[in-house]
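Beneath this line is the structure, given in structure tokens, with notes to follow.
Removed: one protein chain of the complex. Kept in place: all other protein chains.
Read from first to last, the chains carry the letters A, B and C; within each, the first residue is number 1.
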Amino acid sequence: MRDLRKKAFKLVEPSSSRKDPNFAFDSLIIILILFNVLAIILESVPEFYESHAPLFFWFEIFSVIIFTFEYLMRLWTIVEKPGFEDPLRGRIKWVFRPIALIDLFAILPFYLPFVGVDLRFLRIFRTLRIIRIFKIARYTTAFDLIKRVFNEKKEEILISVLFIFVLLIVVSTLVYYAEKDAQPEVFGTIPRALWWGVITLSTVGYGDAIPITTLGKVLGGIISLLGIGLFALPTGILASGFSEEIGKRKQKDF
Amino acid sequence: MRDLRKKAFKLVEPSSSRKDPNFAFDSLIIILILFNVLAIILESVPEFYESHAPLFFWFEIFSVIIFTFEYLMRLWTIVEKPGFEDPLRGRIKWVFRPIALIDLFAILPFYLPFVGVDLRFLRIFRTLRIIRIFKIARYTTAFDLIKRVFNEKKEEILISVLFIFVLLIVVSTLVYYAEKDAQPEVFGTIPRALWWGVITLSTVGYGDAIPITTLGKVLGGIISLLGIGLFALPTGILASGFSEEIGKRKQKDF
Amino acid sequence: MRDLRKKAFKLVEPSSSRKDPNFAFDSLIIILILFNVLAIILESVPEFYESHAPLFFWFEIFSVIIFTFEYLMRLWTIVEKPGFEDPLRGRIKWVFRPIALIDLFAILPFYLPFVGVDLRFLRIFRTLRIIRIFKIARYTTAFDLIKRVFNEKKEEILISVLFIFVLLIVVSTLVYYAEKDAQPEVFGTIPRALWWGVITLSTVGYGDAIPITTLGKVLGGIISLLGIGLFALPTGILASGFSEEIGKRKQKDF
Partner (left out) sequence: MRDLRKKAFKLVEPSSSRKDPNFAFDSLIIILILFNVLAIILESVPEFYESHAPLFFWFEIFSVIIFTFEYLMRLWTIVEKPGFEDPLRGRIKWVFRPIALIDLFAILPFYLPFVGVDLRFLRIFRTLRIIRIFKIARYTTAFDLIKRVFNEKKEEILISVLFIFVLLIVVSTLVYYAEKDAQPEVFGTIPRALWWGVITLSTVGYGDAIPITTLGKVLGGIISLLGIGLFALPTGILASGFSEEIGKRKQKDF
């Protein structure tokens, strides 16, 4: 039994080698998740759903069986993982990890109606499971590199976010004062002006909120052009981060 | 008294260590500023303001008391700072520094009605106080790095801004000539064409001003694609700036 | 005959020297392709087509003759190329290469009507032939550099694409749930929400789909600002890639 659990653990827990059986297991689960996401997308189109209802039904049954089996296997074998050795507390600790909660919420909506609870809004977690696609990415060295760059540069990135945040608050409030009387329905409150600010600073520019007063236009023009700098700052930070990490790796090679 | 003032000065003046008591003091003031900004945002929503009017009133009283206390403390202790030693001139010099003016204007609107002056538009300075959030950023090494990169590259950034400025003027004037007869209400004056130019060059593209003549579209297309280069130039400059600064730091370490 | 074929092969097959006769041959073919693309563009304008119909007709005849001649020459000489030596299998292998298929489909629509088949939609391949412009780019060292950077960084680029993909799916599904009741015609299905997601994340922001609920706007604002990071990631990767490749080249020079 112990031995079987050890083997099962090795199967469900990712390693970093593509030759291990868990690479195949991970791939299969992720392919199933991708098909689930595709099913969710297609289900939302009425004309498509109506003509394929039974297909969606049986695919749902099939998916939930596999995912339940996978979830129970992980719950059973997790005690093999260092730090989760305690049969009860280790398992509870695992159950409340975000990724395990997403997995649980993804299968729960199927079972709950049987016990009389309607938590169908939990079905949204079926989409969130797509995050597990990065498990596959973990097999690449590139994912590791990107993670390390973000880790190394997290302070700089945070400060960039702070810049954006302050700029947004200040400019949106100023534009609110400039436009609130001219366009009360679009700039009538600061939250509305913030919506305009975000859409302008990110250079999305839907066109649902456009300043019309001279002061509003001047401020809007400034924030639009500052949007350029906003792209430049994190990009410059990441670019130097990548160069740095690659430099480090090379030094190791020597 | 002197000793007390010295201690008080150390409290209100930021150092670069997170262990000093002023880190806690700064954090508290900034948290209060953040809540003030939140209050300003929520106050602007009529349905929210009306149902929580007393809360906003008492929070305002509380904030102004704290901020006034902080302002007076700074005014009292600033003479401890090198360059501000003169009891009168040092204090006047400090009062007219932009950050101190913002702090003053942020509390003034509360007191002025008592003396019969209505300067409620000064309340906008309460939002500007959010800039003080960068005081906290100063405790990170990243903020220092970003500041040094901008300082080192300010000439290059200025020339990028010059490029944008010249491009805007030239293209907007040309589009003004191309579109003024076809769309007099949108491109009828050069300032209006400049508004179009800014919104297009920054790739915001609201859609309130769109060239319709062939010449206008050709010029608009060119400026749109040049907008890409516009992002590339400052980004490339900053990226190399970050790499350079990090390189310098490493050399120091050896 | 063999000798002639060898010479003809050298003519149609690009080398990397600008002095070879095939550089002139390539240039001529590409100029003809460019004129063809121009013709396709102008043909689509009714007022222009009607007044120049004979010109378009004779230019088409002329182009097809040249392109047919070029295609047959390549088909004849390809056996000179290593790996295509077998007179039959080598030629079949070549015919099914994408670039050869595009060349074939580009001339086919002209001949098929004679044998009673109407495949005029194949004319679109005449435009695709513009890809052959990169044959000229191959004579530059820059093209080679860019290709190597993309090759070196393909794992990182793939992971960036994966990030975009996951972000798109997750945010679009969430916004679908937030907006589907408020705007069924715009956000009524997940594919429609995905269209919104792509247009917002890429910061294009047409304005045909705009969230109006509070939750939708918050999610929209987040995805807009994340759009900035989205530009930063691949740019940082490419920037470090270029620095790396240039560094390698320099080391070779020593």
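Assume a residue touches a chain if its C-beta (ideal position, glycine included) is under 8 Å from a C-beta of that chain, and two chains touch if they have at least 3 such contacts.
This is a predicted model, so every value here is computed, not measured.
Trainee: May I ask which residue of B:Glu13, B:Glu60 or B:Glu156 touches the chain that does not appear here?
Mentor: Per the contact definition at the top, the residue touching the missing chain is B:Glu156.
Trainee: For the chain left out of this view, which of C:Leu4, C:Leu28, C:Ile41 or C:Ala182 touches it?
Mentor: C:Ile41
Trainee: Touching the absent chain in the whole complex: find that residue among C:Pro109, C:Gly221 or C:Gly241.
Mentor: C:Gly241
Trainee: For subunit B, which residues touch the unseen chain?
Mentor: Residues of subunit B in contact with the hidden chain: 155-156, 158-159, 162, 166, 169-170, 173-174, 176-177, 189-191, 194, 200, 203-207, 210, 217, 220-221, 224-225, 227-229, 231-233, 235-237, 239-240, 243-244.
Trainee: Where does subunit C touch the missing chain, residue by residue?
Mentor: For subunit C, the residues touching the absent chain are 37, 40-41, 44-46, 121, 124, 127-128, 130-131, 133-134, 137, 140-143, 145-146, 149, 164, 194-195, 198-199, 201-208, 230-231, 234-235, 237-239, 241-243, 246.
Trainee: Can you name the residues of subunit A that touch the chain not displayed here?
Mentor: 203-207, 231, 235-236, 239, 243
Keep this in mind: only the chains that are shown with their structure count from here on.
Trainee: Scan A-B or B-C for the interface that duplicates A-C, counting it as a duplicate when over half of the contact pairs agree by residue number.
Mentor: Over half of the A-C contact pairs recur in A-B.
Trainee: Counting shared numbers against all numbers at the contact of subunit B and subunit C, is it over half, same, or under half, different?
Mentor: same
Trainee: Just give me the whole-number Å value for how far the CA centre of subunit A lies from that of subunit B.
Mentor: Computed from C-alpha means, the inter-chain centre distance equals 31 Å.
Trainee: Please work out the Cα centroid separation of subunit B and subunit C, and write it as a whole number of Å.
Mentor: Inter-chain centre distance comes to 43 Å.
Trainee: Can you list every residue of subunit B that touches 2 or more other chains, as numbers and ranges?
Mentor: Correct list: 203-207, 231, 235, 239, 243.
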